[in-house]
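Encoded as structure tokens, the structure appears first; notes follow it.
Missing here is one protein chain; the remaining ones are kept as they sit in the complex.
Here is chain A:
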Amino acid sequence: MNRKPDYLAHAVLLLGVVIFIFPLWVAFAGATQSAAAINRGDISLIPRLAGLKIFITAFGFGNAAKGGVPVWHMLLVSLGMALVIAIGKIVISALSAFAIAFFRFPFRMIAFWLIFITLMLPVEVRIIPTYAVMSDFHLINSFTGLTMPLIASATATLLFRQVFLAIPDELVEAAKLDGAGPMRFFFDILLPVSAPNLAALFVILFVYGWNQYLWPLLVATNGKLDPIVLGIVQMITTDQIPQWNLVMAATILAIIPPVLVVVAMQRWFIGGLTEVDK
């Protein structure tokens, strides 16, 4: 390895950082300025310190057209939705991957392929039939209807299956000799050993759940279940001139929870994607 600092690499890296940060910075700086200034088109890139309290007021900001549900409520809906989707997906896919990877039962491979081909049918493709089913179950405008169709996940099942297949047979056998039954093995050995992958998957799925737009748009019609992503879009598609400073503040607020999750689990996240030593 070259011990001299690699200036070119750092320059490229910095350029990347600037490109990624710039829109966020515009939103942050813009939020602190007056709506009128933004509408005139002269957003200063220097935030106004006096305008920082917008991030507090934004919590209470609501879209009158959709019943005035405030931003803090949308954030809570998003948080609940992201958590339920992430945890639900992990529970279901870990269990189904456990069955597929460790047990020999009739139609095992058929079950596996059935799960596998759902990869080709994401929510966007099956949205009409899914909506029909939810409607028949009277789950429109319910939290269950919002989250359940997004939970079943082939991707996570496949990932867990690969992780579980990498577990040495001898570890399974040692647990068998120690007297661990299947579920005990699952909780005592398998889940702890797969913890880094679990964390990585949680991060990915949390962000996935947080960013859901199309499905909530269909299912949440009365505003009470609007997640923040949906709320922000509706803020700028009103008949009046959008209050850009509040919209930008809400956007910044909407970014914070997923960023916190990523930062908090970053070490595990990277470990889960790169670790090979089991």
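By definition in this document, contacts are C-beta pairs under 8 Å (C-beta built on N, C-alpha and C of every residue); 3 or more make two chains touch, one makes a residue touch a chain; residues count from 1.
The rule is simple: contacts and distances are computed from a predicted model.
Peer 1: Looking only at the UniProt record of the hidden chain, which name from "sn-glycerol 3-phosphate transport system ATP-binding protein", "Hydrogenase", "Formate dehydrogenase-N subunit alpha" or "Carbohydrate ABC transporter membrane protein 1, CUT1 family" is the right one?
Peer 2: For the chain missing from the view, the UniProt record says "sn-glycerol 3-phosphate transport system ATP-binding protein".
Peer 1: Considering the whole complex, which of A:Leu165, A:Ala195 or A:Val259 touches the chain not shown?
Peer 2: Counting the whole complex, the residue in contact with the absent chain is A:Ala195.
Peer 1: Any idea which of A:His10, A:Arg126 or A:Lys176 touches the chain not displayed?
Peer 2: A:Lys176
Peer 1: Need a quick check: the contact residues on chain A for the chain that isn't drawn.
Peer 2: 168, 170-171, 173-180, 184, 188-189, 192-193, 195, 277-278
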